[in-house]
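Of the protein chains in this complex, all but one are displayed in their positions.
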Amino acid sequence: MISLKDLKNAFLVSLWFVFLTFPLMVIKVNPFERTIDWRWQNMGYVAAGSFICYLASRFFLASKAAKQKKQKLLDIPDKPKSDWQQRLLSEPRLYLPVLGVILAILLIFPQIFSTYQINIMITALMYVVLGLGLNIVVGVAGLLDLGYVAFYAVGAYSYALLNLHFGLGFWAVLPIGGLLAAGFGIILGFPVLRLRGDYLAIVTLGFGEIIRLILENWNDFSRGPSGISNIPRPGFFGMEMTLNQSISYLYYLMIALVIFTIFVVNRLQNSRIGRAWFALREDEIACQAMGIDKTRTKLSAFSLGAFWAGMVGVIFAAKTTFVNPASFTFLESAIILCIVVLGGMGSIIGVIIAALILMLLPEYLRAFSDYRMLVFGATLVLMMVFCPLGIISTVRRTYTIDKNLKTSNDREDYT
Amino acid sequence: MNFSTKMFSLLSAVALTVAFSTGAMAGDVIKIGIAGAHSGDLASYGLPTVKAAELVVKHINEKGGINGSKVELMVEDDVCKPEVATNTATKLVSGGVNVVIGHICSGATKAALPIYNEADVIVMSPSATNPALTQSGDYPNFYRTIASDDAQARTEVDFAVNVLKAKKIAVIHDKGDYGKGLAEFAKLFIEQGAKAEVVLYEGITPGAVDYSAVVQKIKRSRADAIIFGGYHPEASKIITQIRKKKMDTIFISDDGVKDNTFIKVAGKYAEGVYATGPADVSSNPITKQYREEHMKVYGSEPGAFFDNAVAAAIVLTNAIEKAGSTDPKAIAKVLHTQIAETPFGEIMFDEKGDAIGVGFSMYQVKDGKYVQVK
Amino acid sequence: MEYFIELFFSGLTRGSIYALIALGYTMVYGIIGLINFAHGEIYMIGAFTSFIVATVLSILGFPLLAIFVIAALAAAVWSSAYGFTVEKLAYKPLRNAPRLSPLISAIGMSIFLQNYVLLAQTSDFMPFPQLIPEFGFMEPIAGIIGSSDLVILLTTAVVMVILTWLIKFTRIGKAMRATAQDRTMAMLVGINVNHVISVTFIIGSALAAIGGLLIASHVGQINFFIGFIAGIKAFTAAVLGGIGSIPGAVLGSFILGLTEAFATGYVSSDYEDVFAFSLLVLILIFRPSGLLGKATIEKV
Partner (left out) sequence: MTEKTTPDTPILEVSGLTMDFGGIRALDHLDLRIRQGEIVALIGPNGAGKTTVFNCLTGIYKPTSGELLRTPTGLATRRLNGLKPNKVTQQGLARTFQNIRLFPNMTVLENVMIGRHCRTRATVLGAIFRDRKTVREEKKIVALAYSILKKIGLADMINEFAKNLPYGAQRRLEIARALATDPTILLLDEPAAGMNPHETAELDELITGIRDDGLSILLIEHDMKLVMSLSDHIFVMDYGKKIAEGSPNNVRNNPAVIKAYLGEDVEDA
């Protein structure tokens, strides 16, 4: 499979990378002691690493191309490669048992694993909901939102503040947090939703920063950067709970919220409004020409997306029992956005899988904590290059029609 | 062509990843958790604590452990983020830690404390200075071997007003948890003292490319002194621009600036800058011993909060030994009632959990070195 | 009045710093319609490379001028190499992918490069040698504008003139404009589009590197994270001026810099970024394509 030409190219590539990484990887200066440390061994690593990677990617692509060629020769129609996925996801006979098993595992999870594992799982599940929420805005309606974290912050602070000043409990604030975030979505949406694409992206990014800066600077309102601590965990009919119990409780609560989110988001996507969102993403002009109110549709996507961030924000505050503005930076928005895109824009299952991978993998890669973010960045690039449509591409609902429809009857209420 | 571009991407990631690597550890019986930022941009504040604990524990285990039990460290990273800190704390608690040294940042500490509190684990931070941690009374299991921000602000203000006789003071901060907290206290103390006035109170944006507008504003306020709350990167940018603008305003800052990096980065502009820091303990034999060991074992000067972390490790292990058990109540009793020998001399803890005998002194940069001001 | 002038120059300095980075953003966006999030990192790599080279040279005892020139060259060469490689690795394979894919790839690249420098070098702040001396003739007005401010201002002006000339009158400039307008058409008339895109990345990266050198020398320190904030601000400036437009990027940068300076000077620097972003929102509401951006009528 590997020809001499490949070897030559691999050599050239590794030469290029040796040159590229030379100053940063090899030279390390200490300006205080005025010494230079030449780390020649790094040059060797870079050369060997890039050589091997080149050949590996060559090999990977060659086998992929060969497969495609074979398919063409055998005249296999160019079916979408996710055929088994589509079937698995669309036939209840296939997916119901799988779903049952997953649910069973999820339910007994706290019985098997340590509190730490449960805690991580809660975080991952929070990101599942965040991903699903942003998915409505970015994946489904196609509005690039880089400031989603602002709504998350609104939710977290609404619990922290309402609890602090008015003593409102978790259950009361959970919907309020969601609604407040949705309200902010509308307030933000009004002026900016006429902007297109990248302009919208930078303005939402700015909005996210503005919210964070206000929380940071307006001490009388938010207690500034030192944050609000001692936020109560969620209660259960006033029961006293130990730490372990309350974490397990939060876990089940998150499971319930995830299921609720999937249920609602799924229904929304397959409704009149969901179709309008998809249409908006596909073609804004045609969408309007088909009688869809662009502004209203965008606003509904924005606020319904924000709603989930608000709810998760409340849970975030309850889980960490402490909020400060530093938790709501742009990086957070970027991570949620990555979940949506990696999952495959608009695909609920894809988003869930992506959220679990992106949140759980780094936790279990703690041993490599220094390289965690490096690997995270590289993974994003590689995923996009090799699989730009995400893990699972959108599955559209299929309809079965009773062929004996009395069309003449329908005709009447049509005119 | 398309092939070669795709392979490039695979390669870039792996080639650069391959070039680095890591390690881990094991043991038995008494478990001490070490929590703080060990990776990412704040790692330099967290890692010295790990090293300090390692050195102290090595000594103890060489002597046969505490009351016969070996001491084991559980090192967990919280990257100084509250949301991660709760996971770290749960991991330590479910791993069965007896005491925890950490966390490093106040925000992360606040998020983690309720978890330790419920699990009844004693926590001692070498670096979390937020006053509320001890003064609010919410965290009975929390101790620290560093003085709180208000004590530091008090030192700064007293020095500026009483020693330097400053009348107009500009209070600047970096909008962060630490810097802004300090600045608020400084402002409060100046106003309470009524001997000087706060002519300017501003937060700057950390990481901004240029601070000349703020500097012009300070110039216009005609302040004789600036009290800056924040860390050395911003401090060195501001002092550089102030001096370049030919202003000779006195610059007083905090422990985050009392760092040799500040002097090296700001160079000649650092001359004359005042900064508060823990009292000079370099002549203390314990301090000397551990600093030398650090040089020997790790081949470099110890980093931030190293002495405080050594103190915390000594105090905690000492308390477990004296208490004769790992029972938190027994340990707490020892901490509050008995004196321990640390790099800061003899210390014990008041009822809030602050170390008695750990305070701040004022330093000034003279000839490229911080020198304690008498 | 003096205070006003002082603030004005503060704003100009900030603006020209943003402009040096914003130009790269706007060029790349103009040509492939991509928000190159990794551009801030290219700037950071430029600063780091010049830091390393300058420190090595000063240890070896080179004179200041030689250090400045060699460090600038090295920064430009390596930043360009990084820009070129990043484009080939992370963007080129995605030319025909959905619009968001290259953006995610860019965010990934940005995170990757930050951590690459963090691991290969250090997470600490490093002192950047002062490469721009204090000019004697600037002494009388040092309270208003410093030597490095002046150098940065002049560099921005020169760079903008050269860039405008390059794009208006040279062969490659024409090819760039053609590619920006219609990539397929450009290809049909025989323009090597890949080549043009590479050149765009190289020029943009070299500008960022020069910016990195000057700015790091101005503030006197660097670490691996400086690219992020500068990048976001520069991008904001580019959008403000109308992304894709070169004079727009410069104008947007100056407006942003001046807004921040005056907001700090007359209101409070607590909310300096709030002012900056609010201004952006306001301008985009009234001019959805930025100040000098062309309002495109979509062909239906």
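Lettered A, B and C in written order, each chain numbered from 1.
In this section, contacts are C-beta pairs under 8 Å (C-beta built on N, C-alpha and C of every residue); 3 or more make two chains touch, one makes a residue touch a chain.
It should be emphasised that the depicted structure is a prediction, and the values quoted were computed from it without experimental measurement.
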Full-complex contact with the absent chain, from A:146, A:273 or A:309: A:273
Contact partner of the left-out chain, one of A:161, A:292, A:315 or A:381: A:292
Hidden partner interface residues of subunit A, rising order: 264, 267-268, 271-276, 278-279, 282-283, 285-294, 300, 304, 394, 396-399, 401, 405, 407, 410-411, 413-415
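Following the convention adopted for this analysis, only the chains that are shown with their structure count from here on.
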Topology of the chain contact graph, where touching chains are joined (line, ring, star, complete, other): complete
Selected pair, greater C-beta contact count between A-B and B-C: A-B
Reference subunit A; chain at largest CA-centroid distance: B
Geometric centre distance via CA averages, subunit B-subunit A, whole Å: 34
Multi-partner residues of subunit C (at least 2 other chains): 85, 89-90, 93, 112, 116, 119-120, 126-127, 270, 273
Residue numbers of subunit B (touch at least two other chains): 6, 8-9, 12-13, 16, 19-20, 40, 175, 203, 264
For the subunit C and subunit B complex, residues of the former touching the latter: 3, 6-7, 9-11, 13-14, 17-18, 85, 88-90, 92-93, 112, 116, 118-120, 123-127, 130, 134, 142-143, 146, 149, 194, 215, 218-221, 223-226, 228-230, 233, 260-262, 264-265, 268-270, 272-273
Of all residues in subunit A, those that touch subunit C in their complex: 16, 19-21, 23-25, 27-29, 31-32, 34-36, 42, 138, 144, 191-192, 194-199, 201-203, 205-207, 209-210, 213-214, 217, 285, 330, 334, 337-338, 341-342, 345, 370-371, 373-374, 376-381, 383-385, 388-389
Of all residues in subunit B, those that touch subunit C in their complex: 1-2, 5-6, 8-9, 12-13, 16, 19-20, 40-44, 175, 202-205, 207-210, 212-217, 219-220, 232-233, 236-237, 240-241, 244-247, 261, 264-267
